[in-house]
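A single protein chain has been omitted from the complex, and every remaining protein chain is retained in its original position.
Order of writing sets the chain letters: A and B. Residues in each chain are counted from 1.
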Amino acid sequence: MAEFAQFVFSGITVGAIYALVGLGFSIIYNASRVINFAQGEFVMIGGLTTAMLVERGVPVPLAAAVAIIAAVIAGLALEKLAVEQAREAPVVTLIIITVGASIFLRGLAQVVFDRNYHALAGFSGEAPIHVGGATVVPQTLWVIGTAAALVIALWWFFGRTLLGKAILATSYDSLAAQLVGIGTRALLSLSFGLSAALGAVGGILIAPISLTSHDMGVMLGLKGFAAAVLGGLGSGLGAVAGGLLLGLVEALGAGYVSSSYKDAIAFVIILLVLFLRPTGLFGRRRTERV
Amino acid sequence: MSLLEVSGLSHGFGGVAAIDDLSFAVAEGEVLSVIGPNGAGKTTLFNLITGIYKPARGHILFAGREVGGLAPFALARLGIARTFQNLQIFLAMTAAENVMVGLHRHLDARMLPALFRLPWIARADRRAREEASGLLDFVGLSELGEATADELSYGALKRLEFARALATRPRLLLLDEPAAGLNASETQAIDALIAKVAKSGVTVLLVEHDMKLVMGVSHRILVLDYGRKLAEGNAVDVRSDPQVIAAYLGQAGSSLAQPPSAARRPPAAPPIDVSGEA
Partner (left out) sequence: MRGPGQHLPGLSRQLPRPAPRTLLALLLPPAPGAGRDPPWLARYRGLFALALAMALLPWLLPNNFFFGVAILVGLNAIVCVGLNLLIGYAGQISLGHAAFFGLGAYVSAILSAQFGWEPALAMLAGAVVVGLLAFVVARPILRLSGHYLAMATLGLGVIISIVLVHETRLTGGPDGMAVPPLRLLGTEIVGARAWYWLVAGALLIAVWLALNLVDSPLGRALRGLESSEVAAESVAIDTVRTKTRVFVISAVFASVAGSLFAHYSGFLTPAEASFPRSIELVTMVVLGGMASTYGAVVGAAILTVLPQALTFFHDYEQVMLGLILMLTMVFMPKGLVPNLALYLKRRLP
């Protein structure tokens, strides 16, 4: 039983990160119909920048703040300089632009930092804590707590504030939103910035638990995308549910079946869900009038 | 014998009955128009006949054979073709290619002959090109064969969809608002086209709002309202049916404003109060 609790905690922890990355995908998808393949790189910028700065003696909160700002700048730059310039292009083209951006950011990180692995100390030390039969490091609670707080903040933002609702309106029908005076261009920038910040926070939170390096974004981006699609692309609730489900399946699969095949098991589950629910767990079905 | 026979057909969406216990028949070689207010279920009926929806209840018989719920491409193979209310032209292809796609069921669509371009594929392609050219002439789009579809006007695209549907060599042709968005002379051209097609032996089922077109080209008319048959008969009878006039053809307080359970008779217009009170 203790073993089960252990796996659950581990699954929720990594699932929380997937949820944050997945939310980033969903927010940008809602704003622009684009799948941002550079999302994983925002995570990398967050984690790696923080780790490198802390290594040079910068206090963690300041390093984290700088990392988040760096990621947001990258996100805004991506939107302004690339996505907006190719506004009229087919979606596939825009996706390849984000692929180019991800290669660019990975290369930049290699140059600015280096190609090595870096570690970051846990925010509250390494002394294990016992929770419900499982033994976890304090960082686990930081991850789960911060992610939960962010999700609640986003839920309040999109559901209760005018700005959040404007973003949602734009995602349902961009033209209609413009016609009622919503500045969709600015909201697009905001969406990219927000997604970048979410990704960066995810990277900062996960850095003490797993190693950071210039290419950590590839797998995390992939898993975040999987989480977003699993939950239903464009649905915030879906991204969170998808992320947690993915993390749990991975952890339980690794623990009870085979740790080398954990990713394969996770993707088999995803495929099964998609066969049964072709637009993900909470995705919107699109209808076409003929 | 009727080519198409619909009996007891019912279909709904989320509790709203789009088609409610509908029964009618279309004789071979005739032109039957389906008219009614928006939301009467006309396009739903077409979608049911062409397999886009599977009927909740009832039967659809084509040439005596039960076809309700078959996949759309299977129905097309049996000889049912259609045009769409919202044009579904293959915009990235040329006009000729659009029509050639219509010939699909008569051509060899297998992978290996296509990959190796076996001799009969090339010959069949040449014949297909010629037939497509002929069909473009038939609908009045000669010389536009090599134009990309997205360069053509709306009226031309409507006729192109016609040609593509005819390319399947159908027994039954369903036309969903072929004159929508067309001006008077374009509508006359469509009128003539429908008559030409009907004369060649194709049975036509037509949804239209343009009453002049409907009265001119149809042998019989079916009137739908809220998914139910309101009237069925020839043009003269339907035109003078009081229920049809009340529901659709023209008078204040039509059924558009009232749910089926309410009284059918439109309410008398209330007297206008000119006493000066706000």
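Here is the rule we use: a residue touches a chain if its C-beta (ideal position, glycine included) is under 8 Å from a C-beta of that chain, and two chains touch if they have at least 3 such contacts.
These numbers were taken from a predicted model, which means no experiment stands behind them.
Undergrad: Going by the contact rule already stated, which one of B:L22, B:A81 or B:A231 would touch the omitted chain in the full complex?
TA: Answering carefully, the residue with contact to the hidden chain is B:A81.
Undergrad: Which residue, B:L48, B:A95, B:A167 or B:L230, contacts the hidden chain when the whole complex is considered?
TA: Within the whole complex, the residue contacting the unshown chain is B:A167.
Undergrad: Just to verify: which one of A:W156, A:Y172 or A:Y261 makes contact with the chain not shown?
TA: Result: among the candidates, A:Y261 touches the missing chain.
Undergrad: Given the full complex, what residues of chain A touch the hidden partner chain?
TA: Within chain A, the residues that touch the unshown chain are 29, 35, 37, 82, 85-86, 88-90, 92-94, 96-97, 99-108, 110-111, 218, 222, 225-226, 229-230, 233, 260-261, 263-264, 267-268, 270-271, 274-275, 278-280, 283, 288, 290.
Undergrad: To test your reading of the contact rule: which positions on chain B touch the chain that is missing from view?
TA: Missing-chain contacts on chain B: residues 3, 28-29, 50-52, 71-73, 76-77, 79, 81-82, 84, 88-93, 97-98, 100-105, 107-111, 113-117, 121-122, 124-131, 133-135, 137-138, 164-171, 197, 199-203.
One rule holds for everything that comes next: only the chains that are shown with their structure count from here on.
Undergrad: Using CA atom averages as chain centres, what separation in Å is found between chain A and chain B?
TA: 48
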